[in-house]
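Questions regarding the structure given below will be posed in turn.
A protein chain is absent from this complex, but the other protein chains hold their places.
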Amino acid sequence: MLYTATMALLAAFVAKWSNNLLGQALTERPLVAGLIAGLFLGDVQTGVLVGAALEAVFLGMVDVGGSVTAEPVTATVLAVAFVSTMGMEQGTAVALAVPIGLLGGLVYSVIHLSISSLAAPLIEKAAATGDPKKVNLVWFVGGGIKHFIVAVPTFLGVLLGAEPMSVVMNQIPDQVIAGLTASGSLLPAVGMAMLMKMLWNNKIAIYWFLGFILVAYMGLGTVGVAAFGAVIVTLVVMNDLDAMKKEKASIAAGTVAADEEEDFFA
Amino acid sequence: MLYTATMALLAAFVAKWSNNLLGQALTERPLVAGLIAGLFLGDVQTGVLVGAALEAVFLGMVDVGGSVTAEPVTATVLAVAFVSTMGMEQGTAVALAVPIGLLGGLVYSVIHLSISSLAAPLIEKAAATGDPKKVNLVWFVGGGIKHFIVAVPTFLGVLLGAEPMSVVMNQIPDQVIAGLTASGSLLPAVGMAMLMKMLWNNKIAIYWFLGFILVAYMGLGTVGVAAFGAVIVTLVVMNDLDAMKKEKASIAAGTVAADEEEDFFA
Amino acid sequence: MLYTATMALLAAFVAKWSNNLLGQALTERPLVAGLIAGLFLGDVQTGVLVGAALEAVFLGMVDVGGSVTAEPVTATVLAVAFVSTMGMEQGTAVALAVPIGLLGGLVYSVIHLSISSLAAPLIEKAAATGDPKKVNLVWFVGGGIKHFIVAVPTFLGVLLGAEPMSVVMNQIPDQVIAGLTASGSLLPAVGMAMLMKMLWNNKIAIYWFLGFILVAYMGLGTVGVAAFGAVIVTLVVMNDLDAMKKEKASIAAGTVAADEEEDFFA
Amino acid sequence: MSDEKTLATKPESDVKINLSTKDLPAEDRKMLKSMFLRTNCLYALWAGQAQAAAGGMLFTMEPALNRYYADQKKRAEAMSRYTSWYNITLNVHPVVSGICAAMERDAAEDENFDVSNIQAVKASLMGPLSGVGDAFFWGVLRIIAAGIGIGLAATGSPLGAIAFLLIYNIPSWIVRWGCQVLGFKLGTSFISKVSESGLMGVVTKAAGILGLLMIGAMTASNVAFNVALTIPVAGSDPIMVQTYLDAMFKGLIPMLITLGCFKLLKKNVNVLWIILGIMALGLVCGLLGIVA
Amino acid sequence: MSDEKTLATKPESDVKINLSTKDLPAEDRKMLKSMFLRTNCLYALWAGQAQAAAGGMLFTMEPALNRYYADQKKRAEAMSRYTSWYNITLNVHPVVSGICAAMERDAAEDENFDVSNIQAVKASLMGPLSGVGDAFFWGVLRIIAAGIGIGLAATGSPLGAIAFLLIYNIPSWIVRWGCQVLGFKLGTSFISKVSESGLMGVVTKAAGILGLLMIGAMTASNVAFNVALTIPVAGSDPIMVQTYLDAMFKGLIPMLITLGCFKLLKKNVNVLWIILGIMALGLVCGLLGIVA
Partner (left out) sequence: MSDEKTLATKPESDVKINLSTKDLPAEDRKMLKSMFLRTNCLYALWAGQAQAAAGGMLFTMEPALNRYYADQKKRAEAMSRYTSWYNITLNVHPVVSGICAAMERDAAEDENFDVSNIQAVKASLMGPLSGVGDAFFWGVLRIIAAGIGIGLAATGSPLGAIAFLLIYNIPSWIVRWGCQVLGFKLGTSFISKVSESGLMGVVTKAAGILGLLMIGAMTASNVAFNVALTIPVAGSDPIMVQTYLDAMFKGLIPMLITLGCFKLLKKNVNVLWIILGIMALGLVCGLLGIVA
């Protein structure tokens, strides 16, 4: 069991950190995390199938603005481990993965948003020395530690075992699961709010509302909104450039007039 | 029969006037008028059921701008009376109620738009005395009379009796019913026109057309149009405020420039 | 056969030229060309039925900006001839008509866009004499020749015969037909481009894109886009007129100010 | 100068208005409550096309006029200001009565106050407010309430009617009270500042745009006409004329009829004749089989 | 100054134009009728990419040129003005010929008239008018007419073709005659006032916006390309490439191809080559199995 647990921990660590070392390459999404777990646990087929099923489940959970809605890696690796080495039914594992992912997201939030802050003063100090190598040390060693910690729940989950886990999980009442699912659907709000904080400006805030209703009332998708956005922005820019041009022209005219007057009265 | 007729008259009077004494509380809509008629005629169940059926029928007929598209109270109370006390089938009564409502609307139009005008000079005179009580007298006594008159057709309808009424009504050819229904769908045009008259302005008239096509071509409902309206109005206001600001700035600058010139040439 | 071929040629000539002598009256569309071919070939019923079938096929192929997407007349007249005088099945003839129409479109393109240019210097010379009759001579004799040439392929097609034609056509591989159909759907792009060339202007180019996405993303038809266009244009014009008014007012104010200054300093 | 500039750049801050009455003197509060209750009777009568709900407006204003004009002659003058045509969605009517109350107070206090402003504000606000108000109260809230009410009543229970009344009237009261306070505070702070600074034009334009937009939307959703004519085709389905009308312009006939009514109203044709005309038009269409 | 201001503020009132010819002298009416009839032959020939329908425009203008230029030399000069490239939706063409007739009259009467204005008006109007005209006549009216016509013809009756012709051509004639009168009256009153007052820029901009908008709409509805490629998936449905193209941007390929053609045209590549190129592209796609 310890071997399996270690393999699961490694799979989680690799899936999660490679994602953040390779330009958010999406290796943390279930589709890829499942494959990685399958490779580490010696059952690629299961890894792939569980990954495909969970990718669909977690498809709508997206982290933007630095917020966290769910932790797909813990959920995926545990599900693969349960099916491949502890004989759980795939359907049960997938169902189990949802609350695990949501609870895992909570754990990850604490690490990501709170504990990680410990690195901040170190980076500051390193930068103040002017030695890039020191910064890099903090950044990568810190990163390694953070992603290791994130992988630990996976390790514990395997140690605990599929049966007890599923017993524990099954004791969670339906209403709590419903509540967690609702939380999962609401959490992107935090990410959106963080993005909004970055660029809110009362003068253009109405465009946020416009984007919202173009989706809610016109049934447009993101690409459609972007297309209309391009039109709107072009018109606004054209208009502003025009206004700028006119203003300058009128200032210039004013100056010229003033000059002429000076000549005239001189 | 006279008793039933009197009860029907009272029901109509209460439904209609309470609506206008209680802030257009919707007591004149079939759902409530049916209940009131049921109470007066001693058959609440019938009142409720007929009211529910007729509410759906008259749902789209809305009076705005002071125009009248149909008179739901006469239609509802009569239908309830016919079913509860004269043994008409509910289906027949509901079908009968449509032309009654449309004809009743015609009668009400004449009272509302034409005969009611008689009160106008009285109010003017009362106001000129500076004594509010006199105004109130006209307003409420007049209101009582008006709403009583409006209830009279209901009285007559019951007196005439369900059988003869339905015979008379059934002699109305289908084409006339179709025509009346078409009128009912067209009559809101008058209300819209009255609203338009209140705020038409060639400079912004195009927004009326925009509202129309947002519904006709984009399939938006009223709320959706209001949402887009909020966006449009915000942008227009922002833009106008900006222009105002610039104008003031340029006037101010002009004044300053003039001042400076004066200094300069002084 | 020669008689049939001659009749077909006449039908094609009449259908095509009458269209261009009568204000693009649409006599060249299959619905009418089929009837004309039926009259010339003595089988009105077949002409009408084939025409109706082909009208639907060629409905989307529209020539704008002077470009050519397909030649419906050759296709229709040949199909009618094949069915009415050579015993081809109507279904086969309609299917055959599609590649004929596309190939015919190619031939017509060459005549319309290239060979027709020969008339240009003649018209110029005629105009330079100041004698309208000379211009008319070129325009109508030239037109007669052009439309005669356009009708020749129809003649040849009949001479070649229905069987050989269908053998030849059937030897065209499916992929080529698919390719030609794709070309037919793409060719309107050329016409659009020619229109765009006529009125492109970087300052308003974004409206082309807006028209595109209103159809692609909002599912509007041409009338719907026109309705929104009316709103947009009204707003733009209102805005520009306002700006013009203000500018004039400020210039006027400027002039007045200047005048006053002169007075002041005089 | 600088004051005005500030106003123009951040009007939000200057006109921030809360809807609580805690910051108002007790007498104001009493007056507003009385006015609020009186708004219920705006349509107790309707004085035809001459005055419409003018009397109801006057009834709403009485607490204010009584309070500010002790002198009966002055009060008579003020009362007469409210006998001209007045019509508005009842639920937003208190905005206007609130503003007017504040303006009457100023007029009573300040000899130089131009009372024609009161008329102007009243006349320019009722249109836009009705556009938005009717769309919301008749077009949205009423429909929601009816949806629930019919559902409950269909089982024969009187609860349907009661739910219908509550769903509609509770928001109606809240909105009306809010409008009453808002109007009074607007009249006190906003309207004067706004008209000084030239913002009034912006405000009425914005209200007008929203109003017309909503009326256009209501026209498209409430006015309907479906041609039943078909062109029979031997041996196949008949062709529906309405389909081709829709292809031309969706809602063409309702739009034209509405614009026609509007033209007639502008030419001061009596509404009653227009209504009778529409009735006749419908009947003729029915008799000719144009509608079915 | 004050005149111009008035114009700018209420242009409607100044340029109100009716489409009746009752207020025109008999000679004008005769000329307009003759011109109207001649618009039928705008495309009797087409002089390639050099002149296109210039000859047809000249044919339309002959009644005006004959009337205003008795002198053959002056007429020759005027006629030569119409030999440059001209292309427009036939049904709105009379707007341009009408305006040009009015301007020719002015040019004939006034030595100082700048005749290059005539060219400018012609060149700047044909694009926008065609955008709107093609969209309406080819895109809407023709489709409606065909819908009804095919329905009737499918029963074997020649009535289908006749209905088709009537439904299309009756509006076509009416619009053309209206355009002819409108153009002449515009040329007489509007164009000069408009160009004096600087309104011309506003008008051409508005027409251009509407034209481009309609052409964009036509592009999206008339140009099509569907990739038939699929990615086979063992044991499940194949993946359609077109679905993913649509997810990226609906109508991406038609849009790019149209813009490509436009770029080539701007570089003065001959249209014929472009058409051949598109043909070749389609064929290649067919042979490679990209379309099916």
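For clarity, chains are labelled A, B, C, D and E in written order, and residue numbers in each chain start from 1.
Simple rule for what comes next: a residue touches a chain if its C-beta (ideal position, glycine included) is under 8 Å from a C-beta of that chain, and two chains touch if they have at least 3 such contacts.
Remember, predicted model here, so these are calculated numbers, not experimental data.
Asker: Among the chains in view, which touch the chain not shown?
Answerer: In the entire complex, chains touched by the missing one are A, B, D, E.
Asker: Of the residues D:Leu24, D:Leu37, D:Ala123 or D:Ala154, which one touches the chain left out of the display?
Answerer: D:Ala154
Asker: Since one chain isn't shown, list which residues of subunit B touch it in the complete complex.
Answerer: 223-224, 227
Asker: In the whole complex, what residues of subunit A lie against the chain that is missing from view?
Answerer: With respect to the unshown chain, the touching residues of subunit A are 17, 20-27, 29, 31-32, 34-35, 38, 44-45, 48-49, 51-52, 55-56, 59-60, 62, 64-68, 106, 109-110, 112-120, 123-124, 127-132, 135-136, 138-140, 142-143, 146, 175-190, 192-201, 203-205, 207-217, 220-223, 225-226, 228-230, 232-233, 236-237, 240-241, 244-245, 248-249, 252.
Asker: Which residue numbers on subunit E touch the omitted chain?
Answerer: Listed in rising order, the touching residues are 231, 233-237, 239, 244, 247-248.
One rule holds for everything that comes next: only the chains that are shown with their structure count from here on.
Asker: I'd like the angle of the rotation relating subunit B and subunit C after CA superposition, in degrees, nearest 5.
Answerer: My answer is 120 degrees for the C-alpha fit.
Asker: Compare the CA centroid of subunit E with every other chain's and tell me the farthest one.
Answerer: Following the centroid criterion, the farthest chain would be A.
Asker: Nearest whole angstrom, what separates the Cα centre of subunit A from the Cα centre of subunit D?
Answerer: Comparing mean C-alpha positions, subunit D is 48 Å from subunit A.
Asker: From the C-alpha centre of subunit C to that of subunit E, how far is it in Å?
Answerer: For subunit C versus subunit E, the centre distance works out to 11 Å.
Asker: Residues of subunit A that touch two or more other chains: which are they?
Answerer: Counting only residues that touch two or more other chains, subunit A contributes 218, 224, 227, 265.
Asker: Identify all positions of subunit D at which a residue touches two or more other chains, and write them in rising order.
Answerer: 247-248, 250
Asker: Once the touch criterion is applied, which pairs of chains come out as touching?
Answerer: Final set of chain pairs in contact is A-B, A-C, A-E, B-C, B-D, C-D, C-E, D-E.
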